[in-house]
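For this view, one protein chain was removed and the others were kept in their places.
After this line comes chain A, so read on.
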Amino acid sequence: MTNSWRNPLYLWDVKDAVEELPTIDYVSPQEVWDRTRSSDAVMLPVGRLRYYYKWSGHGAALWNRLRYWPTRRRVLNIRGEYNPKTLRSEKTIVDKRPIWWLLGLLALALAPLFVPADLQNTLLTAGATFGIYAAINLCWMLIIGTAGIYSLATYAVVGVSAFGTAYLSIQYGIPWYGLPFIGAMIGLLSGLIIAIPATRLDGFYYALLTLGLNELCRVYAQQSRLFGSSTGGLYGADSYIPQSWDQHSQSLLAYYACFVLMIMALCLYRLINGRRIGRILRMAPEKREAFAEATGVDYRRARIFVFVISSIGLGFIGGFYTAHFRGVAFSIFSFDTVLLGLAMLVIGGLGRAEGAVVGTAIVILLDKILISMGPVRLLLIGVIMLGVVLFLREGLFGVKAQFRAWRDKKKSERRSTRAVKGGEMLPEEVTETKNKDLSYWRRYDKMQRDYLRTLISSELIEEHQRSPLGQHSEPLERLLLYFRRAPMADKYAIAVVEPFKAYRIVALSGHRGVAPRVVEDRIYGSQNEAYHGVFLRRVQDLLES
């Protein structure tokens, strides 16, 4: 030790004072401070805020809203606000989906103009099929997504209606414009029949039952001579496509007719899902029906209502199907049709109209465009379906939300790695502690202890042994000040066993009326020895903490 401490009281003839004592070099507390405040956790420049374009809004027009007639709803959900920093009026489009819908439908309406001539026939036929299947899937989405009934008999309803109307058209010569309406009646009837078990059965029991009903329809239609078991289907029904037109005009008319059908299905979806009945059913999701019932929602009735309405829609589509294809084949009842339909729904995401439409588009494209690949294309669709089910929670349209959830999880994981233990609070503890001063105090205390630990040396302990009371060197003085300021609970004290002869170290309880506890059996012969014993214990505790 090169450093030494000169006792300023020595000159005043204080008892037992020595002139100079060896002591340690000066240690700066700055170093501990800097070390505690620095963090080696990576701070990634990933923001939490979502980016919205801010449209400028005229002050008077900020609260002006375009609403459409029978309802008080807005065309676009626009939020008007004053920027708190610049005080300018701003408009934010909160929900951009109507814009995307409009652009997408416009693209579909204009698509025939831009189709290359050599692919025209294939693409227009595929487009017409897409329109019909999208309409079916939208109705199915109402049943699965809105009503929460896992029915797999959708194509069965469409098929029954298509076979019925085809039979009537062939036998009684009903014109094409009557077919969708007769189909809707058949759809209503079959919907009512299928709905009976849905009143009692749980989700998956019902799914399995309807799978069986689908198979029942297939087997019955295939065995029945009435429905053309020998020709593989019923053909020869009246069609809305005039035979006298040329090929291109025919496919163009078919394309736009199916497009209109899809728009009608979208309107039905919007009418049911977006209005009162949809709200009611959104309150009663799977496994929370009891709560909905307790709040007075008659969810069973609402579910059956949606189911029957969708079945009418499906019947209508079935009649249109007959009028479109001039008949119907058994393949509409086949298990693969159900599987492909389910693939369409799942790939897009259950419970959204855009999921049904885009999923249908993807599967139809793969199915019709890659038709030269044979069974491999179905294999591809199956692999996509499996991948979507295994990795995506809500299909393609849930990717955004799922990615955000994943990023938030990663962020919170990273945040928790920044926890430095040892007297300081963990981030979770801080959020749960009401007194935020406490966390700062803990941090300060930890720094102080870290610093004081560097001061302890044998010279210091020797100095304290020489004189436990009185003036001390600077490091020892700091240490003793810290020890004396400790809270009363578990603070060491000296108990007199016999005055001037026997002392013992105890620990205070910190509570009035509760006696201190004895820490050790050792008896100290003098007060100073006991003081030093307490000091050693405290140093020990400091080094161990």
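Definition applied: a residue touches a chain if its C-beta (ideal position, glycine included) is under 8 Å from a C-beta of that chain, and two chains touch if they have at least 3 such contacts; residues count from 1.
Everything that follows uses one rule, which is that contacts and distances are computed from a predicted model.
**Q** The complex lacks one chain in this depiction; which UniProt name from "Amino acid ABC transporter permease", "N-methylglutamate dehydrogenase subunit A", "Maltokinase" or "Cytochrome c oxidase subunit IV" does that chain carry?
**A** Protein name of the absent chain (UniProt record): "Amino acid ABC transporter permease".
**Q** Using the document's definition of touch, tell me which of A:V389, A:L438 or A:L543 contacts the absent chain.
**A** Counting the whole complex, the residue in contact with the absent chain is A:V389.
**Q** Of the residues A:I241, A:A265, A:A353 or A:L378, which one touches the chain left out of the display?
**A** Result: among the candidates, A:L378 touches the missing chain.
**Q** Which listed residue, A:R200, A:K434 or A:R485, touches the chain dropped from view?
**A** The missing chain is touched by A:R200.
**Q** For chain A, which residues touch the unseen chain?
**A** 150, 196-197, 200-205, 207-209, 211-213, 215-216, 219-220, 223-224, 335-336, 339, 342-343, 346, 350, 374-376, 378-379, 381-383, 385-386, 389-390, 393
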